[in-house]
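Take a look at the structure below.
The complex is shown incomplete by one protein chain, all other protein chains being positioned as in the whole.
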Amino acid sequence: MSSTDPPKPPSTTARPSSKRISTVPTPPKPPTSIHPTAIIANHALLIGTHLITIGAHTVIHPYARIISTEGPVTIGDGCVIWEKATVGMMGGDSSSDGDEGVLETKLDDNVVIESCATVGMGAVLGDGCVVEGFGVVEGGATLGRRCQVQAFARVKAKEVLTEHTIVLGDGRRRVSKGCEGVERGREVAHEKMVRDFERVVPSVSVKWM
Amino acid sequence: MSQQFPYTYYSCSCVDTPTSLLPLSRKSVEARSSSDEEETTFDPRSSRANFSLYPLEHLLYCTECHQMRCSRCTTEEVLCWYCPSCLFEVPSSTVRSEGNRCTRSCYNCPICTSFLTVNLLDAPTEAQRDAEQPPGPFILSCSYCNWTSLDIGIKFDKANNITGQLQRVRNGGIIVPTPKERENQAERLLRKQPNHEEEEEVKSPLEETPAAQAPPDADDFFSNLNSFYKSQLADTETSAGPAEFNVHSPSSIQRLLNLYSTGKKTKRGKPKPMRESLTTAEGLQEYSSSSEEELIHRLATSGWEATTSPSQRSFQERHPPRFTSDLRPTATLLRTKRSKRCKTCRTLLSRPEPKVNTTRYKIKVLALNNIPKVSIRSLNTTPQSLLTDLVTISSSMQQKEYTTLHPLMPYQFLLTLTNPLFDPIKVTLATPTTTPGRVQTRVTILCPQFDVGANTDVWDDALNSTSSQNNPKRKSAAPGLSVASPPDNSDGKQAEAGKIWDKGRNWTSVIVEVVPGVLPGTPAFVGEGGEVREDEGVVECPVFVKVEYESEGLGAGETPERVRMVGEGKEKREVAFWCVLGVGKIVG
Amino acid sequence: MSSQTPSQDLRKASLTASRNARPSAHTIQHSDPTRSPHTPLSRSVSGLYGSPGSSFRVDEDNLLIFDFGSRYLRAGFAGEPAPRCEIGYGPDSWRRVGDYRQWDLGCYPGGKGNRDGEDWGREYELWRLLEWEGGEMGVVEDRVERLVRECEGRYLLLDGRSKRVTLVVPSGLPRPLLNVVLKGLFEGLQAATITLMPSPVMACVGAGLRSALVVDVGWFETTVTAICEFREVECRRSIRAGKLLHEEFSNLLEEELGKSEQQIKHQFGFEEVEEVMTRVGWCRPLNPPTTEEEINSKIINTTLANSETYTTLDIPFSRLADPAETALLGSKTPKVDIDDHDLPLHQLMYTSLLHLPIDIRRICMTRILFTGGVSQLPGLKRRVYQELDALVAEKGWNLVKNYGSATGKKRPLRERSANLPTPSTSPLEVHAVKHIDRDHSSSISTKDTPTTLSLPPHLQPQESDPISEKLSRLTLSQSTTTPSLTTAPTKPQICILKTLGPWAGASLLSNLRIRGASSGKGGGVSKYVFFCCSLAVYPQFRRG
């Protein structure tokens, strides 16, 4: 179809895989430090060898995948990682891995990774970033605070976006002036949503500790 | 991929009836190959073909002319106007004056064209939240690209009637007079000085009007000019002020004649010609290089990001701006529901119900129900494989039997004609041995002549559709499910010339053999987004379909029994059309 | 009489066109003679879009204005300041119904393009001039038909009332093309009448003038038309226009891409080039002051937006002014290489002014109008103005370019030539020269001053223009508003005025019901009303 298709997590391409993941988590548990208030839903998947840090009130939804095989993954407070999203996706761009040995994938506070979005390993997302569905942040990219990667948009490896940058679907960038009123409203909504997950999403975080 | 293979396009018959004012050149004659002269083949690549080819569901059928009708050979009448986003119906009286746009709070983002929502500027406090009418200020904001009306310095005090409020403010929050006020003001100015001797008066009213604060824009000049011309027409009127100026007095018409017919008359034989406009109040604007200088300066300092893209400019309502700070939110364009008539005989072909929310039609005569449906698919696809193509994403694997045709290798496709009519039809297919164009694909229809059974009436279908799989009739009812599946292919069923492949109650399928031609040049240029080249990789076979059947004058809608009973008094009908089968893409 | 030929020709066309017009049109036709002079008194509402005109538009008809450019179609209602839609002829207008490929991923705007190829930007043009000989007429026909339908269905949303169309056409539009357009309007829109208006004259009206020198910097060519009393006196063309500029810009981008350290493989599409051109293209003044140095040093980083290859390209701002230099002003090409068909804008204007009769020249000098998309290029007007000034200062209005060996006897020659009937030197340009001396002493060579002094007194303007006299007399009183016209009638000066453009001009006119002026012409269902454009339209009917 086209090269802009985000690399799909195997669970979407091959049917059985997701089943297997859900029942027998064969891959070894990675070392984790998970905040007690964090929610890791059932069927959420953490794999890799490096440390995975998950902050307070962060929610990992079912079938979301956090991969730390090539480097540690740090997720701040109040982040939301929706189903079928992938954080710490390997490969993607050759330049992103190899040259400097261990690169850390870092999500700051209140980052939202929507369904089917992918964050490459070694990417750094600032406070309040949003990656919409099928959005791709390739490895090693750096996003300032409140950046937004729209659906099907792609941030190339090693790219650096200043804060409030929005990557539109057609690839264009736009730096929004950022209206604090709207943003505050968004923050409030985000916070409420995160809190609300305690009601609806049962956590199995103990399983990973 | 632009289209899903395989696809069928129908060439509307309206290309056969040239209504052109000018003699057609050879080339276009080639393109508009008519159904009567079979020797000229339809060329799907010809530049005109794109304008006469339609998917079947876009075609209507005129039961009077017994022709399919496309959007070109139908006339449309608007039944109702409505806003696509708030789905409000707009009365026809106000449609035009409101600029064919929604006057409620439906606005689109000037940056990304997505839908704008009205938000509170500040997040509401606990107290405000429960209040029914939260206090402003409000802004328009785009959820997709985060554009807000603050970017152009506009806030609203009320959450409703955004249009009214927008009308009053220019970007940056400058209050401007409405066009009406502008007009009145301009007229007042001109009325002040019927003959233009004392000009100093003109300035004074300009000051007091709010427009003075804002630099006049094109609209101001237009209205000034307009009222100037009006006043001129009035002045030519003997001793009639602009107040009681009437166009339909013969003398004024006479004057107009003198003014705008050949200049000789203008020179003599009337008091004075309409003079030129002199002042800004009369719409005269002279160029000042300073404006351009500061424009260039702004361009250099603010840079690329501050300028508008062509698409953004074209999306604006009027006066496309150069800088993003001058963009305006765009009111949503209205849409219409239209009824369609045959252009030649004025028969009503489709008439939707005028209500916005219903999708029902009062009248709808589809080509779908009156001409046989021509469908093609690769012989080695089964419904299951079609299904997996449909419902699973493995983009590389998807539709591989269509998208990876190798040059000079024979492929077999199953061409099926389904008969929507209630009379059996006799079909004759014709196709050029090689497709026109640079890529010469050989096409052979193994059985070009065959019959297709009549469509039975609704009750049979109902029975069929509810019947379970092991119903013996199913084999014929839905061949795709059983017949063409690999087991049947394997049990020695070979495609042979002159024989149909399979037939059911109202459908017959034959084999089409396609030998894709060789692509010119390097294989590289197939995938390369260019339209022409892309289409060159696509194999499209033009097929001429001639359908003959006997039916009553009443046309379709007769059960077969009836037709048989009547026996005589049946009339012979013939429908013929070109269609284009997109069977796949050649790989270099 | 010349104006007969077009009307008859068109009537023939109209009859053929009207054959398949709907019956209701006939009824309109019958009621027409009675209706056209007088008007019912119902006033249509004037709302947000109702401009002042809408209170004047009192009949029940849809008064539509169509302006077919070679790149854009402008359409809207009479009496409105701007067209309702300005549709560009992108590749989308070539597609089949139900072909939505442009909306899928991996389809980039104008992604195709071998720029050296003949078809560079082919699909963005409605027609190639002189193409109507090449037999591609059918395609143009189809596209026009589709365009009209699209703009009616998306923007105009017309109701059942009868439609009267005013069609703004360039004077030189070949007749086959005109026929196609008329057919498209008659059949696609079921128009009752179509009025033809020549675009330069409309530009004049749009500026509130009766005479002007209209410079239309379009896509294919730049036309300079001298209008006097709403009639085209003279028209000259040059291929230095948008297309050339576009090519220059694509060359520029290619070079810059090659320079950029980041090695990007990128094929510039037509739309990308166009975007750069329209966004950041500009034109530098004749002799740039030092203040602009800091501007020139600025870097503009343009975005090559493809969802596949998103890259930014850094171009110094000064570079972005070069294409205009080469394409429009021809400052890079030596004078000897400049041919008659590719005169730089200022020279084109100069020559057409030069060849005008004195009186008309004098009128036109003070009323220069710029229209056409490329004239929006920032700084172009200023530059052309300066160049023209310089030219006049240097050459004066002498038809003789070079006296060759007779240079020594230049003055006597001049004086003698002044006595000749042919307009060689007149006080006009002399005073113009003086005037220029006043403010542009930098750009003027002083060798002309003696000639100005030695002007024989008997060379006073034979015929003085009442209008310019009147208007200058009037404007003397309020010199603040229009300083350009404050010069006494004997001292005209090159002066650029703004116009609202041909479309708005036509909108003004037909809104004021001047459309009905000579509705006697042309029979049949459809009438063509010529608005004093006999001269304008006449040539195109000689062809084909």
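Quick notes on this one:
Lettered A, B and C in written order, each chain numbered from 1.
One rule holds for everything that comes next: a contact is a pair of C-beta atoms (placed from the backbone, for glycine too) under 8 Å apart; a residue touches a chain by one contact, two chains touch by 3 or more.
By definition in this document, contacts and distances are computed from a predicted model.
For the chain of the complex excluded from view, the name given in UniProt is "Dynactin subunit 5" [choices: "Centromere protein P", "Exosome non-catalytic core subunit rrp46", "Ribosomal RNA-processing protein 40" or "Dynactin subunit 5"]. Although it is left out of the displayed model, the omitted chain contacts the following shown chains in the full complex: A, B, C.
Looking at A:Met90, A:Val175 or A:Val201, the residue that reaches the missing chain in the full complex is A:Val201.
Check B:Leu414, B:Val427 or B:Val443 against the missing chain and you find that the one touching it is B:Leu414. The residue touching the chain not shown here, chosen from B:Asp43, B:Asp122 or B:Asp502, is B:Asp502. Interface note for the absent chain: among A:Lys84, A:Lys106, A:Arg145 or A:His164, the touching residue is A:Lys84. Note that of B:Thr63, B:Ser314, B:Thr344 or B:Ser375, the residue touching the chain absent from this view is B:Ser375.
Contact between chain C and the unshown chain involves residues 98, 100, 103-105. In the full complex, chain A contacts the hidden chain through residues 1, 5, 8, 11-12, 15-16, 18-19, 22, 43, 62-63, 82-84, 114-116, 132-134, 150-152, 168-170, 185, 188-189, 192-193, 195-196, 199-201. The missing chain lies against chain B, touching residues 54-60, 82, 84-87, 112-115, 117, 126, 129-130, 142-145, 335, 350, 356-359, 361, 364, 366-369, 373, 375, 377, 381-384, 386-387, 390-393, 414, 416-420, 455, 458, 460-461, 464-465, 469, 477-481, 484, 502, 504-509.
We adopt the following convention: only the chains that are shown with their structure count from here on.
Closest to the protein's overall CA centre, chain by chain, comes B.
For this pair, chain A with chain C, the centres built from the Cα atoms lie 55 Å apart.
Centroids built from CA atoms put chain B at 40 Å from chain A.
Chain contacts: chain A has residues 1, 5, 172 touching two or more partner chains. Across the assembly, chain C contributes 104, 106, 303 as residues in contact with two or more other chains.
Taken together, the chain B residues at the contact with chain C in this complex read 1-3, 9, 19-22, 24-28, 31-32, 47-48, 50-55, 58, 70-72, 75-78, 81, 92-100, 103, 163, 167, 178-180, 182-183, 186-187, 196-200, 202-203, 218-219, 221-223, 225-230, 233, 247-248, 250, 253, 256-257, 259-263, 266, 273-280, 282-287, 289, 292-293, 295-297, 299-301, 303-304, 307-310, 313-314, 318-320, 333-334, 336, 338, 343-344, 346, 528-533.
Within the complex formed with chain B, the residues of chain A that make contact are 1, 5, 8, 12-13, 148, 150, 164, 166, 168, 172, 174-179, 181-182, 184-185, 188. Those residues of chain B that touch chain A in the shared complex are 1, 111-112, 119-124, 139, 141, 144-148, 150-151, 305, 309, 393-395, 398.
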